[in-house]
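Structure in structure tokens, see below.
Missing here: one protein chain of the complex. Every other protein chain is in place.
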Amino acid sequence: MSATKPVNQRAWWFVLPVLVSVAFSALVPLMTIVNYSVQDILGPDQAVFVGMEWYKEILRDPDLHGALYRQLIFTAAVLAIEIPLGITLALAIPERGWRASLTLVLLAMPLLIPWNVVGTIWQIFARGDIGLLGYVLTQLGVDYNYSQHPTDAWVTVLVMDVWHWTPLVALLSYAALRAIPEPFYQAARIDGASRWAVFRYIELPKMRGVLTIALLLRLMDSFMIYTEPFVLTGGGPGTATTFLSQYLTQKAVGQFDLGPAAAFSLVYFLIILLLCFVLYNFMKDPQ
Amino acid sequence: MRLSGISYRAGSELWLRDIDLVLAEGGINVLLGATLAGKTTLLRIMAGLDRPTTGRMIVGDRDLTGIPVRERNVAMVYQQFINYPSLTVYENIASPLRVARKSEAEIKTRVTQLAQTLRLNQFLSRYPAELSGGQQQRTALARALAKDAQLLLLDEPLINLDYKLREELRAELTQLFAGGRTTVVYATTEPLEALQLGGHTTLLAEGRVLQSGPTLEVFRRPATLEAARAFSDPPLNVIPATVADGIRLPIASPMASEVLLGIRAHEFSLTGSAGQIALRGRVELAEISGSETFIHLARDDVRLVAQVPGVHDLPLNEPCTLYVRPEALYGFDASGQLLFAPET
Partner (left out) sequence: MARIDLQDLGHRYPGGGDSWALRPMTMTWNDGGAYALLGPSGCGKTTLLNIISGLIAPTRGKVSFDGRDVTALPPEARNIAQVFQFPVVYDTMTVFDNLAFPLRNRGWDQARLRQRVEEVAEILELQADLGRRARSLSADQKQKISLGRGLVRPDVAAVLFDEPLTVIDPHLKWLLRRKLKQIHQQLKLSLLYVTHDQTEALTFADHVVVMSQGEIVQIGTPEQLFETPAHRFVGHFIGSPGMNFLACEWSAGAATIAGVRVETSSSQSPPAGAALSIGVRPEYLELASTAGPNTIPARIAAVRDQGIQKMVQLEVGSTLAWAKLRNATAALPSDTTFARLPPARCALYADERRVP
């Protein structure tokens, strides 16, 4: 009977405060944005209804296409690197004892650093003249300069994100691994399973739930990346590290095109929602 | 305390259907049923943790149906040993008394007395993690008892303990609850545990009440074949028979021409006398449990289990005859209703 999950309709009342606060914090601004996205704001009290005009404009904007393309590649790269790397790290963490504690503390360090500081650290670290990384690379004869070469800037942002967020994936995976009962490993040893088979048939299935969370978190987060490229090169050189959120900021704050910016933020929101939905359904238990 | 017409639906699944039940006040009420029969769900409803989809729960003349658990006078003990890990055994037992704002002197007297009853006096200053499983569950029981609740709910409390510990603690509990003023509801999957606890038993299967009444009465006069099966361990032996088979039935003219005979395993013996029913079959397995032998017999397409005293090393696949007194037979009609049962 221990499998019986309590189902209780009263629980909805507990959710009510959250719903109310979400309504005020998210829904009201969202409605404002919807409002902006279908109007042309001419002055404080002057607005003209323009229908889908801003949407059409924004979806035809080649700058957006470029930013979206960069964004998709970037997010795909982030997921493709951070998830396997995080799992690998988690598998390498000692099981218990002071070594385990030490590893966990060291691993968690990047997570404690604010975004803009991470940007600043790497901005200096990768500089060719005074940064350790940049200097060493230059001395080794690598033609590396993030403020000049688009690829270098792009790769630097990627490495920065991997450095900053892989530990999160590793910690989550580690927690999932520790929760697997010992007999599963013992049975696999007795069955003569290889290390790979243990990973494939025991560890990976048991990590599934946690990995889904990790994937979704990293997907959403990397899709909204803003601070790091902004601190590093301000989105440059050129538009090399201008991702969607920076594009949006330029529209809204830089050019003060409120209508197109509002239209785009809704599109942006829908893209993230869609990607999360697809990913979640892909990761969901087949049962 | 009375439950009437209790149903509980979770999503599309009906966990409990139309449960009517009267609990014997101040005694042990056993809920006996297999895993997923609805025991835990029913306990949760009694505790007020869940609200039934339909039906009422009435104590005395008060309707308690919608009253949340905090406002009820109820205590619960689970399969898992649940104690406050950061509190000593003393403080664990004292915790419900502190909630009730009892005086320090009163708390001390009550905790000491409970610790005495549950043989925890030497461990009062220890933490739960430093105790054995049996001691941890005793602590959980003491805490539940300290609350001095009107209703004490026990959800398979001994299932995670060693066999011997279970036996000891069960005997202690039976004594503790006998003649108390607390109404105890005890959920278990084991028929033998119900028999040892005594009191009243309610048989549950698939969310329904099969039968309810004083434990021995339910055991000796199951109303249906399903109830008899639910209250038999080893499993009930069921043999289809026609009156023409020549088996002398304990009643002269059964109402039906075809009868399902039910025989409890302990009623069989290996030696018979005149007038006893002889059942021949082939020995599939003989399990020896020290004082007794469990004989698994294949007879046509029916498999029988007999529990006979003594050690019998029966050769496998050889024929063997089991005997049973006609007076020990149960009879059920084709729809499973009881036709006759042994006299007591």
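The chains carry the letters A and B, assigned in the order they are written, with residues numbered from 1 in each.
Heads up, the rule we're going with is that a residue touches a chain if its C-beta (ideal position, glycine included) is under 8 Å from a C-beta of that chain, and two chains touch if they have at least 3 such contacts.
As the structure is a computational prediction, the values presented were derived from the model and not from experiment.
For the chain that is not shown, the touched chains among those present are A, B, taking the whole complex.
Looking at B:N73, B:T109, B:S132 or B:Q337, the residue that reaches the missing chain in the full complex is B:S132. When the full complex is taken into account, the listed residue touching the unshown chain is B:L165, out of B:I82, B:L165 or B:L270. Listed for chain A, the residues touching the missing chain in the whole complex are 181, 183-184, 186-187, 189-194, 197, 201-202, 205-206, 287. As for the chain not pictured, it touches chain B at residues 34-35, 132-133, 162-165, 167, 171, 189-192, 195-196, 198, 215-216, 219-220, 233-235, 264, 266, 284-285, 287-291, 294, 296, 305, 309, 311, 316, 344.
To be clear about the criterion, only the chains that are shown with their structure count from here on.
Remark: chain A and chain B have CA centroids separated by 54 Å (rounded to whole angstrom).
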